[in-house]
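In what follows, a structure is listed as structure tokens, so that the remarks can point back to it.
Now for chain A:
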Amino acid sequence: MKYRDFIIFGVLIAIAIAYPWLNPPRYLLATALILYCYATVVSQWNLVFGLAGIFSLAQVAIFAFGAYSTALLGRYLEWSLWYAFPIAGVGGILLSVLIGLACLRLRGIYVALLTLAVSQMLFVLIQTDSVCSPLNQVKDPRNCVAFTGGSQGLGEFGSFGWRAVLGGRDWMIGDYYSMLTLLIIGLIVTYLITKSRMGLAFRALRDNEELARSRGISQYKYQLLVFALSAFLTSVAGGFYAAHFGSVGTNLFAFPLLLFLISMLVVGGIGRLWGPLLGAALLMAADEVFKEFSDWRNIGLGVVVLLFMILLPQGFAGGIEKVHKLVYKLYRNWRPT
Partner candidate 1 sequence: MADALLSIQGVFAGYEGQSVLNNISFDVPEGSLITLLGPNGHGKTTVLRCISGLIKPTKGQIEFDGKRIDGMEAERIVARGVVMIPQGDMLFPEMSVYDNLRMGAYLKQANAAFEQNVEEIYTLLPRLKERTSQMARTLSGGERRMLAIGRGLLSGGRILMLDEPSLGLAPIVIDQIYDIIRDLKAQGRTILLVEENASRIIDLAERIHLVDTGTIVWDGGGKELQSNPQVLETYLGG
Partner candidate 2 sequence: MDYFVQILVSGFTFSALYALAAVGLVLVWGAFNMLNMGHGIIMTLGAYFALMWAELFGMPLVLAAPFAMLCGGIVGAMVYFISAHWMIKQRDFETTIIIATFGLGMAMEAGLLKLLRELFHTSPYAQPLSMGADSFLVATVPVSYQRIIIWGGALFLILLLGMFLKRTKFGRAIRAVAQDRDAARLMGVQVRNVYITVLALASALAGVSGIMLSSFKEIHPLMGGALMLKAFIVIVLAGLGNLTGSLYAALLIGMVEATVKVLIADKYGFTAILILVILALIWKPAGIFGRSTVARQ
């Protein structure tokens, strides 16, 4: 990342921080904070998929896991969610490492299929959870609610708690800054990991596995490391999502969300530093613009993913880089120094 990138980053953060003070309409604020949430997940996914080159589709499952863990902790143990978040984060690490262990010796698309299957399994397990939990009988004797909420989803587990501090109207600003902080942390962590020796090792393993191994870089160790590292913030992002919406449902494990996040990854550019941010911003903007045509949403998303894979598999960030290089080349040819 060059000097220029830091400046752009700083400017964007400044704008993001200042945004609520510009009195934007509530729903735009809400959209922005969801954008930050998803962008965090995609930035962590980028570490696994882009930097380490592991074709994992488990990221969304870890996000959903974080949401559900937070909800369960908040609902049944009645913890403040701020205690639940780190626990959910650690839980997410454990889940991710387990998945990583299962995929350890697998190559390429085997990982994709296996991680997809794991997400589906979690979906099915929760969706079919129909046993009326006694814990919930106590809370609400009239309804039959399963432990995980089953196909109905789960609610009543708390929130960030900004309402108590900021009052009835401005609680969303609290949520907004929470998500923004998480995103900034996520981006900084991504940057640090990418630039570190660990990041170099990931890239070496991705680009030339045999060579890297012959240089003493343990594939197993680094694979598990990237699965673990990328999971914490992903899981916490899930917790934040739950805290903001106040409910979790099986849609978090289902394909449409996977489609949405994968399109962010793909449109932005896999493995590019600006990818997640670009992709998330563009897709949420598109989502807003096409709100009228909501039943075309998945059709549109699917087509976008397809088109990008055909025309611009490196995403916008990659495309911009190409344009940049081209412009630079033209410049050099026109004005040789």
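Here, contacts are C-beta pairs under 8 Å (C-beta built on N, C-alpha and C of every residue); 3 or more make two chains touch, one makes a residue touch a chain; residues count from 1.
Selection criteria: all candidates are chains of the complex that A comes from, given by their letters.
Everything numeric here is computed off the predicted structure, so don't read it as measured data.
Looking at chain A and the listed options 1 or 2, the chain it touches in this complex is number 2. The residues of chain A lying in touch with candidate 2 in their complex are 55, 102, 104-110, 112-114, 116-118, 120-121, 124-125, 128-129, 255-256, 259, 262-263, 266, 295-306, 309-310, 313.
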